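Here's the structure, in structure tokens; my notes come after.
In this view, the complex is presented without one of its protein chains, the others remaining in place.
== chain A ==
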Amino acid sequence: MTVDAPPRPAKGKKSPRAVSLARKWWGQLTSMRTALILLFALAVAAVPGSILPQRSVNVENVGKYFTDHPQAAPIMDRLWLFDVYSAPWFAAIYGLLFVSLVGCLIPRLREHVDAIRRRPPDAPARLSLMPQHDEWESGAGAAKLAGVLKARRFRVETREHADGSVTVSGEKGYLRETGNLIFHFALLGLLVGVAVGALYGWHGNRILGAGADAAFCNNLQQYDDYGLGPNISAADLPKFCVQLDGFKAEYLDNGQPVTYAADVLYGEGGEAPTEKFHLEVNEPLRMGAANLYLLGQGYTPVLTYTDAQGNTQVSRTPFLPMNASMLSEGVATFPDANLSATGQRDRTRQMAFEGMFLPTAPEQAPYTTSLFPDSRNPGVMLFPYVGDLGLDNGKPGSVYALDRRQVATGQLKPMQVGFFLKQGESKTLEDGSTVTFTGLERWITVQARSDPGEPVVLWSAIAVLAGLLPSLTVKRRRVWFRVRGDNVTAGGLARTENPGFATEFGDIVASAKET
């Protein structure tokens, strides 16, 4: 180990052109000016994501935008305008910003570590040239003057000089740069945390109906939609099962919701769901390896269909709410209606009901709107269809809506005009079959999610704040005394903007004079 730094390579030696060019660009990139420009570029780049629909926020809206703007949307999509925050140009901006940050921080870190390890520098030759200075006669001596600074928590160094004078150097406010460095490194920490979450996190959303039959266990087939980080596979998903036991919503008289609360049962590590939990919007279920959130809720009208041959089937398909009054739309399908004599599905005589559910139906027609979100007078408006439901043609379809392609091709036809049923009522159709609105069930939308980056992000955010405060409020300053016999000179230098320094220096000098 040597104390002296190794000699630098002689400047006169020609460095290759490329190296000097790279050095020049590196200097440019790590300058504060560039950082500022990148900062503003980042702000501007974030704007389109708040105006245009984003896939990460709402996929349906992106689809709608494509239908509304068939010309522009594909071009915009190629520019990543529907995935702004995962766009390469967005990543380029913050990537450069963070590179610039690191380039700026590393030298500053080295400098600051040096400054902390070094003793406060000796007094300049002429303290009367300092922005703050004073001179007086006193026999107090250097030790007492040093005591004044120490009492004010300055870092103090006393030096004796060959000419018999003694200097006292004090410096304070190192925390400013410490905080500054913590703040900026914590921003890097945030980025790391976000990256960990993106690589190793996963989530899945699904509708969960009430009862043991509707319970689900954590695997991808069980989710309506899901997202997996690139470093995690379906096999890595933790084991847990969840069952909805009951759901309750409370509303004000004007229909504004006040509470949504679901009672769920869960079991971890492959156990049956027996543990109870009261799930609310702001009260997620925190299991060991994943969290479960309550995101939405709705109704399932239970419809019983008895075909002309007397065979009965029950449909329990969730209806999806369309507005705040919980007017919901959905479909009830009966693929096994009108089976052939041999028990085969008859693809010309399958049955479906497209419908609207009204939790509080008006007393008389038109039954197009719900008066209240709670189920005070539940009713369904049903439109029967007969024909091929398109379930067996191999194409993926939604279970919450009719396959419009089947309707368009005429393979699935409206059977008769729509009709309205209150809970408990039945209707006999033209072919002699009957449909009954037998009951009402509740469902909830849950999201299961795991984001292993969260602790990193949280601690980085705390460090951001912890670093920010001293970096803005602490002031770095130096104060010196020089003692020559009974003559004392004092000087002060604020190393950062510090309008109150003159007052502080005055106070220090006043207490120094008293000792």
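The definition used in the following text is that a residue touches a chain if its C-beta (ideal position, glycine included) is under 8 Å from a C-beta of that chain, and two chains touch if they have at least 3 such contacts; residues count from 1.
The rule is simple: contacts and distances are computed from a predicted model.
For the chain that is left out, the UniProt protein name among "ABC transporter ATP-binding protein", "Na(+)-translocating NADH-quinone reductase subunit B", "Sarcosine oxidase subunit alpha family protein" or "C-type cytochrome biogenesis protein CcsB" is "C-type cytochrome biogenesis protein CcsB". Across the entire complex, the residue among A:18, A:162, A:252 or A:365 in touch with the chain not shown is A:252.
Looking at A:158, A:222, A:291 or A:515, the residue that reaches the missing chain in the full complex is A:291. Interface residues of chain A facing the missing partner chain: 32-33, 35-36, 39-40, 42-43, 46-47, 49-51, 54, 56-57, 84-85, 194, 203, 250, 252-254, 256-260, 280-284, 291, 293, 295, 447, 449, 451, 454, 457-458, 461-462, 464-465, 468-469, 472-473, 499.
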